[in-house]
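With one protein chain held back, the other chains of the complex are shown just where they sit.
What follows is chain A.
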């Protein structure tokens, strides 16, 4: 095609149409040596995690904020209640990545959920909120919010709901998800302990005859234990994770927030 174009360009004078003249040459106007240029993102570290059960959802995150090897603060929560002025609200958002974008995203979703409440006289469902969050993220497809978001809540059937997102808004409802700096450390642990991946029924056979261990419904205490274990382990192996653990436990009764210490080294 390119050769075809240059071929016609040679003929364009004879043809009486404008071709190559309309295509600017990108190298023709470079403005000399370009030095340090502004990069609008940074990584503030930290990790988040969400797990659902049949009657609850738990969203958790550590509270450390970093810049490179520096600790900005030991207490910067990244799990937020959305539309919290309405006591019937059961929506929680966690954001990890670039904290300034995370805050901007949280504020935007919070405003939208509040406006929905005022305009429709009822609380927004998590399903609707999840779709809206995807739309918000995609609306900045070409200058993204540099965050991995996890949205938690209670669905229409009273079951725990969890939605995870990539920075440009592609999303999925899941049982559990880890995000952020230590996601690669926590997620395999969750696969094994929540979805029982690579666990088999003892003595059920050899090779393909081996049976997967049946996935069961986890209790809230078990899940809280898993969250704690996931973070204490991540703290040992990742320098950007630590200081404090924030847990939001969402049930039909309400949203409970718990802070616990983590190692500060």
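Please note the rule applied: a residue touches a chain if its C-beta (ideal position, glycine included) is under 8 Å from a C-beta of that chain, and two chains touch if they have at least 3 such contacts; residues count from 1.
Keep in mind that, in the parts below, contacts and distances are computed from a predicted model.
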* So which of "Proteasome subunit beta", "Chromatin accessibility complex protein 1", "RNA helicase" or "Exosome complex component RRP4" is the UniProt name of the chain that got left out? -> "Proteasome subunit beta"
* To do: Tell me which residue among A:73, A:135 or A:184 touches the hidden chain in the full complex.
  => A:73
* Structure fact -> Those residues of chain A that touch the unshown chain are 4-5, 8, 11-12, 15-19, 21-25, 28-29, 31, 35-38, 40-42, 44, 65, 67, 70, 72-76, 98-100, 103-104, 143
